[in-house]
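See below for the structure under consideration.
With one protein chain removed, the remaining protein chains of the complex are shown where they sit.
Up next, chain A:
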Amino acid sequence: MITSSAPPADEHDHLRRKFLVETYRMMLLIRYFEEQVRSLSQGGLVPGLVHLCAGQEATNAGTCMHLRKDDYIASHHRGHGHCLAKGARPHLLMAEILGRQTGYCGGRSGSMHIFDRENGNLGTNGIVGGGIPLAAGAALSAKARGTEQIAVAYFGDGALNQGLVPECMNMAAIWSLPVVFVCENNGFGEFTATEDVTAGQSLLSRGQVYDIPSVEVDGMDVLAVSAAFVEARDRARRGGGPSFLLCNTYRFGGHHAGDRQDYKSEEDARLWRDRDPIPKLAMHLKAAEIASPAVLQDIEASVEEEIQAAVQFAKASPAPESLDLRVQLHG
């Protein structure tokens, strides 16, 4: 039904097309960002381990980009993509990953603990499943304050076997909280295949037992992820309670940047790489005449430039000083 307040059909279509191009740009930005982090890590510039999300851009962008700036997310250790898609500035993120004073957390927290208050990011998290209750709690808070904000809890399949998943799903369901549980199922919990450590016929049943609307999604297809997520988001926003999205995806790299991945099947890896979500979206944009090859090339060039600038900024930024050691121990 068309009402007088809705945009005309052609304008709506224009906005949708524009959003798809932005989505492409974001996925490419995440991919280039991760490639640079890998390179910097190999060059010894990144303190500690980094867990890259290359391959999972469709679940990052296909969810976060549909949120308001003041909506909340709580991410996990493979969370750079969530941060960027939620609005983080690449140069501040890169500086944090390099442990520099200019980074989001003053260089003290690094890749696994990135907080971005301005964009409602309650942190990537070094504890598997650790962010799930933070998002559910933010949803509780939003409901209590009556702000119509929603929250998204990101976790991997490894976290599905953490007790926090059923605990928080149960509470979100009984209290009808505006939270979306997004499982990025990349087939591995650290170095161990999901099927070796997970019982039950269906991962989707983890949400279904609480009567939470649960959908399995092709996590390599950003259009599919977007459609499922928008439905879950709207349900949460209008007071319809939680949803569970099981997004099947793949991490192109290992558990961390230096992982040799000798536990992976080469055949599987190749099949998943053939389903890379970025060229897939590019093909759609061209086929549907949403963006020409020239436009896509321009996007690639500008993203490349933006990431290079972020790397330069981070490298040129100072390390924190000893005076910073105890600052903000208490809030």
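We take it that contacts are C-beta pairs under 8 Å (C-beta built on N, C-alpha and C of every residue); 3 or more make two chains touch, one makes a residue touch a chain; residues count from 1.
Basically, contacts and distances are computed from a predicted model.
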Subject >> Candidate names "ABC transporter substrate-binding protein", "Ring-1,2-phenylacetyl-CoA epoxidase subunit PaaA", "M48 family metallopeptidase" or "Alpha-ketoacid dehydrogenase subunit beta"; UniProt protein name, chain not shown >> reply: "Alpha-ketoacid dehydrogenase subunit beta"
Original post:
Out of A:105, A:160, A:232 or A:299, which is the one that touches the chain we can't see?
Top reply: A:105
Original post:
In the full complex, which of A:113, A:235, A:256 or A:286 touches the chain missing from this view?
Top reply: A:113
**OP:** Among A:46, A:134 or A:160, single out the residue that touches the unshown chain.
**Re:** A:134
Subject >> Where the missing chain touches chain A, by residue >> reply: 72, 74, 104-106, 108-109, 113, 115-117, 122-123, 125-127, 130, 132-142, 144-145, 151, 163-164, 167-168, 170-171, 174, 327-331
